[in-house]
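Omission of a single protein chain aside, the complex is shown with its protein chains in their original locations.
And now, chain A:
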Amino acid sequence: MSAPTRSTVLRDAIGLGLAVGLYGAAFGAAADAAGLDVWQAMTLSALMFTGASQFALVGVLGAGGSALAAVGSALLLGTRNTVYGVRLVPLLRPRGVLRRLGTAHWVIDETTALSIAAPDRGLARLAFLAGGASIFLMWNATTAIGALGAAALTGPALAALDAVVPAAFLALLWPRLRAGFPEAGVQLRVAVGGAVVALALTPFVPAGVQVIAAVVAVALAGRPKPRAAAR
């Protein structure tokens, strides 16, 4: 058994950056398919820098949804990062306003996972910084590649892109439905419920609203019941 050291922390951080890069290219392509230009796609990756929220924003816009519905979806997914921040404070202890403002920008799924996995605070900080830097660079570079590449597509290649976008969303959802994910059975019911409500509402509400409505409906239907929890 070998304890994680600086070099293994760095290797994991760089490896994760490379893996995330593929998702960046898919995001760039999805943004183009949704009607965003290359600058808008790149601005999202540089400033929003949280993949699921970025995918949600362009997903709702691509479905013809309003800016409000799109931003609402992005913020709903962005609440994850608030919880991550709370977990990271004792590990990273960002001192001073500037350091806190800078740290906040890189609080995402991957940097949280890397930091929490590190065996001590020094390595946690290294994992956060190295992972954040590697992911930020790759994510922005591949977003540009994906957006520029998708913008150049025509004909059957464009039909391919139309099929790739829902597949990318399914790939983001899939790990939550796998056995082994906490409460995978409930996750599956929530997912099916969200999809059914969204499709049922599509003919009747403005585009994009059905996505938000599906989330609200599923959230209300699934309020925790003390009895259900005891079973």
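Methods note: a residue touches a chain if its C-beta (ideal position, glycine included) is under 8 Å from a C-beta of that chain, and two chains touch if they have at least 3 such contacts; residues count from 1.
Going forward, contacts and distances are computed from a predicted model.
J.: Assign the chain not included in the display its UniProt protein name, restricting the answer to "Branched-chain amino acid transport protein (AzlD)", "Carbon-monoxide dehydrogenase small subunit", "ABC transporter ATP-binding protein" or "Sarcosine oxidase subunit delta".
T.: "Branched-chain amino acid transport protein (AzlD)"
J.: Can you say which of A:V89, A:A117 or A:L137 touches the chain missing from this structure?
T.: That would be A:V89, which touches the missing chain.
J.: Quick one: which of A:L61, A:A118 or A:A147 touches the chain that's been left out?
T.: A:L61
J.: Pick out which of A:A117, A:L137 or A:L170 touches the chain that's been left out of the picture.
T.: A:L170
J.: What residue numbers in chain A mark contact with the hidden partner chain?
T.: Residue positions of chain A that touch the missing chain: 22-23, 26, 35-37, 40, 43-44, 47-50, 52-53, 55-57, 59-64, 66-67, 70-71, 73-86, 88-89, 94, 100-101, 103-105, 107, 156-157, 159-174, 176-177, 182-183, 186-188, 190-199, 202-204, 207, 210-211, 214-215, 218-219, 222, 224.
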